[in-house]
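Before I ask anything, here is the structure I am working with.
Only one protein chain is missing; all other protein chains are in place.
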Amino acid sequence: MSDPLLDPEPVSPAEQQHMFEVMALAKACDERLRKGISTGEFLTVYWPSRGQEAIAAGFATCLRSDDRLVTTYRGLHDLIGKGVSLVEILGEMLGRQAGACGGKGGTMHIADPSVGLMLSTGIVGAGIPVAVGLALAARAQKSDRVVAVSFGDGATNTGSFHEAANLAALWQLPLVLVCQNNGYAEMTPTVDTMHVKDIADRAAAYNMPGVKIDGNDPREVHAAFTAAVDRARSGGGPTLIECVTYRFFGHFFGDQMAYIPPEELEAAKAADPVVRFGDLLVQEGVMDRSQVEETEERVKRQVEEAVVEVMASPKPTIDALDRDVYATTEGR
Amino acid sequence: MGEQTPVRIPKLSLAISEAGLVEWLVDDGATVVEGQALYVIETDKVETEIEASTSGVIHRAAEAGETYPVGSEIATIEGA
Partner (left out) sequence: MTMDTETEMTVREAVSLALDQAMGQDDRVLLLGEDIADPGGGVSGVTAGLSTKYGADRVLDTPISEAAIVGAAIGAALEGMLVVPEIMIMDFIGIAIDQIVNHAAKLRYMTGGRTSCPITVRTAVFGGLGSGATHSQSLEAWFMHIPGLKVIVPSTPRDAKGLLTSAIFDPDPCVFMETVLTYGQRGLVPDDPSFSIPLGQADVKRQGSDVTIVTYGRGVFDALTVADQLAGDGIDVEVLDLRTLVPLDTDRILESVGKTKRAVVVHYATTFAGPGAEVAATIAEGLFGELLAPVQRVGARFTPIPSAQELEAATFPSVSSIADAVRQTLAGSHG
């Protein structure tokens, strides 16, 4: 039996173009957000996922529309990959009625069950037990849908991660655990937070398959995600995928990044996964340069159109304050 | 009179609720271009240049040396 990572099924040109488009869109959305926040045009909080786009391209091409995704506050790219609309994402971040949650949740709590985005959480590690439950329900409801959960390297030190990984393996649930290891847990280098060398090795503690990949290579991401999703969907249980990646803007937007060596950051930016993949596709003839540029222009326009629509959307009215605390207003 | 775009004190960081306007980098009534540095703010001892979000004529409405809450309008840029 071939190792899907050593000998992956070739990704079709159409899928590769789709992956590039998702990555370019996430990049464009991030750039527009940072421009808006830094000039005072947008008033919001933001945990940038710039640099981690290849992982989102995996969600976009390896999950079915009815598969579920749980993500975190650093989830812009994941939301885009899963198909949450730009208007709903930006609208929620900017506190408008057009937002996914009507402005009530904000950046960290965007959900769109219609595309399978069941939860974004602000609590590190807390999404993983919930993902276990989503997978449990898939089985109980006799569906072959799969659940993927995104979390960072820091989350793998939380009790929640360990409890959830154990349960997922014990019950052999259809779950794909995607660790986006961007080298830092908040302001601390990952190597200073754990005694294990590779997060993927933690899977062995639960007798679960664990694999470490270059999370900035969309094809490696595609191969690993495909293998894990297939395993989950066919009843083979969970997989932990450690995607090694890098974040370009620190923990939160405005982070001075005093703890990051400048040469490390420069090297990461020089190896920008979005630019690199575009160059690779041109080199291999999957796309030509004008198609790459046209994609980049198109996604920028899409982002700008979404911004215009969001800025025209009203802010929530004061009566929204007491709505949805309970199912009924009398429920208090 | 063209479209007026407000210039607001940005929320440059999670825990910032106000910022000191250190100095203006452009005169009142100057023509500015998108991306041009307009003023310097100070938060937590860090000074940052803030760029224009659009092009046009700037009408300043705040004083250097004062502190303003995040989101306050300190100028407008009048587009063509």
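We call the chains A and B, going by the order they appear; numbering starts again at 1 in every chain.
In this section, a contact is a pair of C-beta atoms (placed from the backbone, for glycine too) under 8 Å apart; a residue touches a chain by one contact, two chains touch by 3 or more.
This is a predicted model, so every value here is computed, not measured.
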Using the whole complex, pick out the displayed chains that touch the missing one. A
Return the single residue from A:Ala54, A:Leu79, A:Ala100 or A:Ile199 that touches the missing chain. A:Ala100
Residue of A:Met23, A:Ile37, A:Leu76 or A:Leu134 in touch with the missing chain, whole complex considered: A:Leu134
Which of these touches the unseen chain: A:Gln17, A:Thr44, A:Ser85 or A:Asn166? A:Asn166
Chain A, residues in touch with the chain not shown (by the definition above): 99-106, 109, 111-113, 118-119, 121-123, 126, 128-141, 159-160, 163-164, 166-167, 170, 323-327, 330-332
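Operating definition for what follows: only the chains that are shown with their structure count from here on.
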Separation of the C-alpha centres, chain A versus chain B, in whole Å, is 33
Complex interface listing, chain A residues touching chain B: 35-41, 43-45, 252-256
Show me the residue ranges of chain B that touch chain A in the complex, using the header's touch definition. 5, 7-14, 16, 46, 50-53, 70-71
